[in-house]
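I have placed the structure first, in the form of structure tokens, so that the comments after it can refer back to it.
With one protein chain removed, the remaining protein chains of the complex are shown where they sit.
== subunit A ==
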Amino acid sequence: MAPKPQKRKKTKRAKTKMTLPVSEEAEPLNMESMGHPEIYPLVLTTKTQEIFNCRVEEDVTEEQPYKLIRKEDIFADFATRAAVSDFYPVKSIVQEYPGDELLLVYDRDFKYGLNFYLIGTEEGKENYLNPPELPEEQEEYKDHIPEETYIYKPPISKPWISLGSEKEIEEESVKDSTKQITYMISRKRSEFGAPIKFSDQNASSVKDAYIECTAYPDKNFTLKQLERDVGMQVVPQIKETSTQTRWTRPKNATTQYYPREFLEEEKEALGQSKTLTEFLNSVSTSVEIALQQNEIMNTFIHDWKCLAEEEGTFGDKTDTHLKEYQSFTDLHSLTEKMVTCVSWHPVIYGLIAVSVAVRLSFEERVHFSGKLLLQPSLILFWSFSDPIHPQLMLESPDDIFCFQFCPTDPNIIAGGCINGQVVMWDITAHADRIENIKAGGSRSKKVTLKPMFLLEPENNKEAMYIRHCAVSSIESGHRKVITDIHWLPDTFEINRLGNVFENRSGISCQLVTCSADCTICFWDIRPLKASTPQPQAEKKKEESIEIPFDIPSTFLHLDLSWKPLSKIRLSKGETTLDHCPTKLSLSEDNLLFKAQEKILAQSKAVKAGEMNPYQNLENALSNILKPIDDFCTKFFVGTEEGEVIYTDWKMERDPETGRFMAKKPVSLYTVHDGAVHTVQRSPFYKDIILTVGGWNVAIWKEGIMTGPLLQSCCAPKRYTSGHWSLTRPGVFYIGREDGYIDIWDLLEKTHEPAQSQNICITMITYIKPWTFSAKQQFIAIADYYGTLHILEIPWTLSHPSTNEVSSISHYFEREVKHLDYVEQRRKIREQEKREMELELEKKKVKTFQKSKEQLEAELKMDYESYLELEKNILSNLGLNKEKEAMSYMELI
């Protein structure tokens, strides 16, 4: 809003009354926007100015800018000049103007945009001419509607009526209550800005320099405390002292104590005392009840846990077949070979040793002997990682029919040859080679550090031919093929007489072999004490034999001069035909599943100590040994005729000749129809033996002399090999001559095998299962054509069910009882038979003794009784002779 101007008014009248046609234009512009709706700016030409006598600077000046124009004049102008008239825009205003004179103001400064303006209302005229005294009245200008006429009345001052506002004003106003004190402080001008010096002054030194208000106890404000909260704690009296001991030197001090004990007399005295007896009386009932409770039932048994059979089956439960894993065949051999013996390496995973022999009968061997000499007889070491090339090949002078790893050192192998020699190998030097086979070919490639294309396949995979270390003496050993070889466990030793001694050396150092020449020999691998000094010439001869450099000298002392420790001949008595042993089973066959941990521990110990006890075999002999009493020196032997002999290896003195002779066998049974090829103790029970031969299987218990616990009936095919299962006590595997393997499960069926599976097309010659872990168990099956099949045993066959061991032992106990029962029944039957025979005889005797008269009397009585009988029958039928006629009459 523009500030309100101080208005000076001028009135001018316009007198023209002519009504001009009002154009349809809107209201003429007024300064309403500026707050003055009555002001109408106009442009007056000089002509108009002359007419109305409002020429600029003449009639209308700065001092007197207004002129009153009569309305009639304006109307006359309208009439004369019509639309050209300058007053045309405000025509309507002029017409409506109530008064006679209109005020026209000269707008020198062009305040409202044009050089003149017209006041459209009376009021405005009045206001212009007579500006109001009080500014408040200017407010009213805004409300003016141009139609209204406003008569200006100057305000009249009235006396002020107090409405009470002055009191408020007085209250609110700030007035000085007191007169303000004014000070005038002057100072010398020179002192302004001068440095100031401050000094200290003690307040009390100057009088009245300070005013203080001293405290004084006011009676009104003293309080007497009547209650007080106090915390109390009881603390034991502690006194701390310290002392320093003098420590001269360290000294060992020990204490030993023993528990207090009563002396014998005291014990007796107490025992007799009455209080004790009373106590026992009072207590015995409750103790008895408790004991009986436990006997009756185990209250803490976990029924749920005991209900479950397995903790978790690994693999399919229904899968009961052996799965083919791998098979090994020697492809480099020229002649056809068969596998004679199989043995897993006791320590290294996946390594299996196989002995092969040519498939020729005796005559053919003689015929082809020249050709056979050129081919080496081998024991092959196969590894899972390489099915084509054997890892190691052990050479032997002739075909090996049986061999075994030494239980205390898996690098020593003993084998029995077809010619009756015992052969020893020491592969300690090559142990690294076979140990690192685990990862397959990759590891060996790393070792050689050659790129792939440079490697010749043969270099890497060339199997090592390892010559044997020692062979036994040809004259003093066996004469015929060695059929079985065993290492004696390292817990005992045998001397020449068969007496058992403690084994101090901690290693297995003795072997036992049996051969087709009806002897069983015990061998010792340690060097014999030189009992007779050997003649110098012979020594020289031996020295001249050059030993190839790569053969370890472990058994050099044995080579070609090895004699058995003792020989036992299994003779049948007077006849020259002796028993021909095929397999042995000693009382401690520890080589099955416990061997692994033992061997690992021992091989570690050996490596740590770096002293292989086998290298120092001479030391082992010098120990003076303690004999073991109560050692069972009996063992089982299976023979070629199918007999199972239980005999003793201890020699006894023959009273006639004074020489030491083998004892007679304790028991002998012929149960098998063919040669017995498996005599094996169960890994779970020390006294259960499995014998397989001919067409049937028998299970024996050591100590039961009456017969086998179980004897199977004849199978359709011949059984050629057998082995107990290593983890399940009631399972054993039997191989047949048609390539089938029968799996027997004593818990399932005892009259026939539980399962039968085909492995190969030819006769199975050897079965050997082996456990690697709880989940992986393999079985190696060797056949007549020289192939070794490795199969995986499924979970069901390898994992024993809970309580299987106890069930099987119960079964065996039942069988033992059954045998007893059978024996007793037999006795009873014999008794009965005898009694029956006696009675029959008695009867015969009795009838003969009757005399003639008695016979006649008897006959007569018989006849009379017969007559009576006839009478009775006839009367019953109604056919008596007296009544015959009448009956006939009646009929008519």
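Simple rule for what comes next: contacts are C-beta pairs under 8 Å (C-beta built on N, C-alpha and C of every residue); 3 or more make two chains touch, one makes a residue touch a chain; residues count from 1.
Rule of thumb we're sticking to: contacts and distances are computed from a predicted model.
Visitor: Per UniProt, what's the omitted chain called: "Geranylgeranyl transferase type-1 subunit beta", "Dynein light chain roadblock-type 1", "Transmembrane channel-like protein" or "CIAO1 protein"?
Guide: Options "Geranylgeranyl transferase type-1 subunit beta", "Dynein light chain roadblock-type 1", "Transmembrane channel-like protein" or "CIAO1 protein" narrow down to "Dynein light chain roadblock-type 1" for the missing chain.
Visitor: Of the residues listed, A:Thr45, A:Thr80, A:Asn294 or A:Ser476, which one is in contact with the missing chain?
Guide: With A:Thr45, A:Thr80, A:Asn294 or A:Ser476 as choices, the missing chain is touched by A:Asn294.
Visitor: Pick out which of A:Thr45, A:Thr80 or A:Thr277 touches the chain that's been left out of the picture.
Guide: With A:Thr45, A:Thr80 or A:Thr277 as choices, the missing chain is touched by A:Thr277.
Visitor: Residue-wise, where is subunit A in contact with the chain that is not depicted?
Guide: 259-262, 267, 270-272, 275-277, 279-296, 298, 300
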